[in-house]
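Here it is: the structure, laid out below.
The complex appears here without one of its protein chains, the remainder shown in place.
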Amino acid sequence: MDTAFLTRWIAGIADAVRAERDRLTELDAAIGDADHGANLDRGFGAAVQALADDPPAAPGALLRLVGGTLISRVGGASGPLYGTAFREAGRSLGSSGEASEVSLADLARALRAGLDGVTRLGSAAEGDKTMVDAFAPAVRALETAVSAGAGEREAFEAAASAALAGAEATVPMVARKGRASYLGPRSAGHEDPGAASCALIFAALCTADQGHG
Amino acid sequence: MDTAFLTRWIAGIADAVRAERDRLTELDAAIGDADHGANLDRGFGAAVQALADDPPAAPGALLRLVGGTLISRVGGASGPLYGTAFREAGRSLGSSGEASEVSLADLARALRAGLDGVTRLGSAAEGDKTMVDAFAPAVRALETAVSAGAGEREAFEAAASAALAGAEATVPMVARKGRASYLGPRSAGHEDPGAASCALIFAALCTADQGHG
Amino acid sequence: MLATTREREQLRNVKKLINSAETVVTDALRGLSAAHPGLRVDPDGRTVSRSGGPTPGKVGLVSGGGSGHEPLHAGFVGYGMLDAACPGEIFTSPVPGQMVTATAAADGGAGVLYVVKNYTGDVLNFELAADLCAEEGVEIASVLVDDDVAVRDSLHTAGRRGTGATVFVEKIAGAAAEGGASLAEVTRVAEEVNARSRSFGVALSACTTPASGRPTFELGETEIELGIGIHGEPGRSRSTMRDARELAAIALDAVDEDMPLSGDALVMVNGMGATPLIELYVVFAEVAEQLAGRGVRVARSLVGDYVTSLDMRGFSVTVCLLDEDLTRLWDAPVETPALRWGR
Partner (left out) sequence: MLATTREREQLRNVKKLINSAETVVTDALRGLSAAHPGLRVDPDGRTVSRSGGPTPGKVGLVSGGGSGHEPLHAGFVGYGMLDAACPGEIFTSPVPGQMVTATAAADGGAGVLYVVKNYTGDVLNFELAADLCAEEGVEIASVLVDDDVAVRDSLHTAGRRGTGATVFVEKIAGAAAEGGASLAEVTRVAEEVNARSRSFGVALSACTTPASGRPTFELGETEIELGIGIHGEPGRSRSTMRDARELAAIALDAVDEDMPLSGDALVMVNGMGATPLIELYVVFAEVAEQLAGRGVRVARSLVGDYVTSLDMRGFSVTVCLLDEDLTRLWDAPVETPALRWGR
């Protein structure tokens, strides 16, 4: 995968977030503060713009630029968290003399680093009803696909459906992190907005791959 | 008519105002500030109480007490206006060595004095969409009945229906006095709350008379 | 005292933070008293005055009117502004007796000025009170505030309403009185402020009085009222919702048409009671920018809830054309619950 693929991925996330903006906001209204859709729309919109303004030469630099843009434009909880995820993913791809192509295994490692960044910063574990509940199973699915020697399409589809399942599994959970935790038991019965947006991010890998193929 | 009659009259007004409190307030909400029902309920309730606490010996003193109570308890535009009406009516019945009985002609003269007090204080003329539009025709009807030698019942009924007709006639008027005047042409199409309450006051003369007969 | 069942039912329906419609004014005055040791509050007698009593030799300032406009007037009692206020029932002018008590609490021997908003009820009751006090030998003067351009002035009507300019009159006349001016001079200053001030108000929603429990009028989802007063009355006309820029222009046009704007101005963007501050600042941004475009400099300003109409959503704009004297009096120290600087 090259910068073109990753650029398509980010553009696909931005499109999906814009299309689902109202749904994300509604999910956040139920157990948060009704801004998640607007936050990510602003952030990924800015990321697409940043990539267009000054296209990075290498995949690592590209992901770091996306992460930095999210941090500097989103705010809220999701800005630093997703920003860190992309930044750490970019960092894991090496910082000097970067390759212009990354393998599926590289990407899986990068996303694992991103996930580690998120849990380090936010200290949420799976089951806390956060984006981690979609992120973690998606990374595991990717790693499993890599171990099994699967192709990109197959791997991305596995990751996307793991993320989606993870997001859906947040519905009955009682939140222990983020704003939803203030609701205590009342947070149960609603999908976590960050988990829902994380599912969109992994689904966009498939779209980017199809655009490629 | 004696103080017992007048006491019944005031009690009858208080009852009518309480029963019609919501209607008066709604009329006032449409073209005023939604307090006319509460204002008069408070005022005539207090007047009934004042008469019970310290029953005046003469009709003039009774009407003056009612007027003073309205002034000191109602506030708003209607407090000073109705208060002045009753006070001036009481004054016209003489202030020393007052008779304990007043004739229909005395009462007509007293209410004329009350009306004069209202127009002097508020400088509203008929057609301005105020209580004067019910008050003035009612006094005229009373005076006509007196000239024609009518009995009390007949005279009161004439006054009451003149007041009611006068109140109803305020509906199409454009207000030129009081709060409703701020609405300009939009005040048309609504009955004036003060005219409506004035009709209740004259209707209560009939009830007081029936209670007597 | 617990609310009756019917009252409870009602207060649940309108969801107001009150104990009962009957006690809301008294209860709020109890709260005012507990919050402001600088005030002497008589919740039952319904008067509020400076806790130190009248200032000997100073002209006293008294105002009052219906409740539901908080912080007006009780929130403006204190050094540099009012000496006493008398709050009536919700939207109902106070009675002469309250005014007489307030006058006694304000009378330092140099006469007392009544600041009266131009409503028939306020005018009549203050007139009756002035007569009673004059009989007692207190020198009384009155200034009638009538700044609302939504109402056409005419000899044959009740005239324009008094709204936002009341705050300006009370502050500036209060400073003059505190500075030792005579009753005639304080009255002149108050009249001048009124003459140089105009207001226009817009409602996005009606208000609900505790007693009636129902909105004073109904507005559709996209309807607004232009030219409203401060008692939940409908305005001069109904219109459709616009953005803040257009609403500011409508208000300023109405003001400018009545009193051509120029020079330095004191400008208030006032919330009607349920308008968030962030929205008032948005309106103020438009007002200030458009005034600049009309060659008017916003020299002094107030943004917030000063003359409200219970839980109405909306705003009013008041403009007062300043001169040097009025600016100096505006800047003079003031120490009241709702307006404070320099002390």
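Order of writing sets the chain letters: A, B and C. Residues in each chain are counted from 1.
Quick note on the criterion: contacts are C-beta pairs under 8 Å (C-beta built on N, C-alpha and C of every residue); 3 or more make two chains touch, one makes a residue touch a chain.
Since this is a predicted model, take the numbers as computed values, not measurements.
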| item | value |
| --- | --- |
| Contact set of the excluded chain (shown chains only) | A, C |
| Touching the absent chain when the full complex is considered, from A:Arg8, A:Arg64, A:Arg109 or A:Lys177 | A:Lys177 |
| Per the touch definition above, residue among C:Ala288, C:Val319 or C:Ala332 touching the missing chain | C:Ala288 |
| Contact set of chain A toward the excluded chain (per top definition) | 22, 25-26, 29-35, 38-39, 42, 71-81, 121-122, 176-179, 181-184, 186 |
| Touching residues (missing chain, whole complex) on chain C | 2-3, 8, 11-13, 15-20, 24-25, 27-35, 67-68, 70-71, 75, 204-205, 221-222, 224, 240-241, 243-245, 247, 269, 273-286, 288-289, 298, 301, 303, 305, 308, 310-311, 313, 315, 335, 340-343 |
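FYI, only the chains that are shown with their structure count from here on.
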| item | value |
| --- | --- |
| Contact graph of the chains (line, ring, star, complete, other) | other |
| Identity of the chain that, by mean CA position, is farthest from chain B | A |
| Inter-chain centre distance, chain B versus chain C - centres from mean C-alpha coordinates, in Å | 31 |
